[in-house]
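Got a structure for you, questions after.
Shown here: the complex without one of its protein chains, the others still in place.
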Amino acid sequence: MAKIKVVQYINQFFAQIGGEEMADYKPELRQGPVGPGLAFNAAFGEDAEIVATVICGDSYYNENLDEAKATVVEMVKSCGADMFIAGPAFNAGRYGVACGSICEEVKNKLGMPVLTGMYVENPGADMYKNSVYIVETKNSAAGMRDAVKKMAPLALKLARGEKIGASAEEGYFPNGIRKNFFEKERGSKRAVDMLLKKLAGKPFTTEYPMPDFDRVAPNPAVKDITKATIALVTSGGIVPKGNPDHIEASSASKYGKYDIEGVMDLTADTYETAHGGYDPVYANADADRVLPVDVLREFEKEGKIGKLFRYFYTTVGNGTSVKNAKGFAAEYAIELKNAGVDAVILTST
Amino acid sequence: MKIQIITNNPLVAQKLSEEYPVHYEPRSYREVLVAVRDLIHQGYQLYSHPLSGSVKPNETPYKSVFLSQKPGKLDLDAVRIIENSIITCDKFAVKFPDPPPDMDRDFQLLDLTLLQGALSQITT
Partner (left out) sequence: MKLELGYINIHDIQFSNESKIENGVLYVDKAAVEALVLEDEHIKTVEVDIARPGESVRITPVKDVIEPRVKVSGGGGMFPGVISKVDTVGSGRTHVLKGSAVVTTGKIVGFQEGIIDMTGVGAQYTPFSKTVNLVVNCDPVDGIAPHEHEHAVRMVGLKVAVYLGELARNLTPDEIKTYETCSIKEGFEKYPGLPRVAYVQMLQSQGLLHDTYVYGVDAKKIIPTLISPTETMDGAILSGNCVSACDKNPTYNHLNNPVVEDLFAQHGKTLNFVGMIITNENVYLADKERSSNWTAQLCEYLSLDGAIVSQEGFGNPDTDLIMNCKKIEAKGIHTVIITDEYAGRDGSSQSLADADPAADAVVTGGNANELITLPKLDKVIGSLLPIDKIAGGFDKNMLEDGSIMVELQAITGATSELGCNCLSAR
């Protein structure tokens, strides 16, 4: 069988070009292995080899995301390889994010099997563990030998399209896909061992982490609502007629911020919904049904609330990823806070 | 305690209609759960577990659930239980679009007896 051809992505540091001062280094394609690639080649033996290495500075990648992705994908494509490995990045945050991001891109654009590795606390791990296989490594480059030992065999399996075992067997981060495998001990013994650890206050690993509840503790009540500035935020897709920012009908990648200074009522002529997940007839006829500007204006007039905030924020909740939704909120929550808004009414559909 | 039964099982309608208000409609397992969810959101109290029985949802086509006859305060635990039940139901494909008569009868009987077992536990 022919040797499996692997392309590896590494940063400026592991290519021994330089540290932080060289982090702007633009993508460069070199033939053969560089840095950690030598260790991988040794581990691959006769089964595979690193035919080329892409080197890219961490700052360059993260600050020129679209361009960097496109360039690297082209470089990888030109190598006609079977497998793509990024990193391992250990605990280097921007390197880890770049490794996860470029693996995702190569997998999606070129349909190639991809693999990266990093430390559990690397932000890239949480961001990309569900989209690409990420092997868990130690927190510094001193763990290179251990990382290669885990990554090389998994890379071979991926490249050959073999069945991939459970995360605990193969050493990748759990990715939300449950896979069966045989433990060494029976379940009852594992339960007793786990209980003994729990009783002793020692760390233990649950075999099934409960779904992430992500509950938010409620803020204290608004002290005086008659003085409060209230903002409206919706995932119901209400936008000015014509949807000027082209918010997608589903899986939204953006949100809009619109001025409602002087707007007393949302009418069929002025506002509509961009949302593709419900019958839009009633929302288009009267968008106040989703975003109650009219009622809040009345309350404002009657002194029931201090005032309605000048802008509303809107997106489409339909199929929008939690990651995107969190990202939107993180941005405009700061704006709302800085603008002195006391409370927000969130409406859905 | 006054109860009502939501079911798609004709045998339940046949056997229990004299004793209890039975809301029978020929519809899917999932549609029964959704009808129950809507009642829970209106404040009806959920009394029996919507995933009664180890035969998986959509493997048996039948489902009977009982709730209070009158609405009260919204019970958030019940909301959680019914939502999780619907999520669970969606994991299983319909297995027997057209079950043979003897199997169909067994499914009906099993659903009826699970319901009767639960009804017999009512103490108030």
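Letters A and B name the chains as they come in the text, with residue numbers starting at 1 for each one.
Note that a contact is a pair of C-beta atoms (placed from the backbone, for glycine too) under 8 Å apart; a residue touches a chain by one contact, two chains touch by 3 or more.
On a predicted model such as this, the values are computed, not experimentally measured, just so you know.
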_Chains in view touching the one left out_ = A, B
_Hidden-chain contact residue, picked from the options A:79, A:120, A:141 or A:194_ = A:194
_Considering the whole complex, not just the chains shown, which residues of chain B touch the missing one?_
46-49, 51-57, 59-60, 78, 80-81, 84-85, 87-88, 90-91, 93, 95-96, 99-100, 102-107, 109-110, 113-119, 121-123
*Touching residues on chain A - with respect to the absent chain*: 166-169, 174, 176-192, 194-196, 198-199, 204, 206-211, 213
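Methods note: only the chains that are shown with their structure count from here on.
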*For chain A and chain B, what's the span in angstrom between their mean Cα positions?*
39
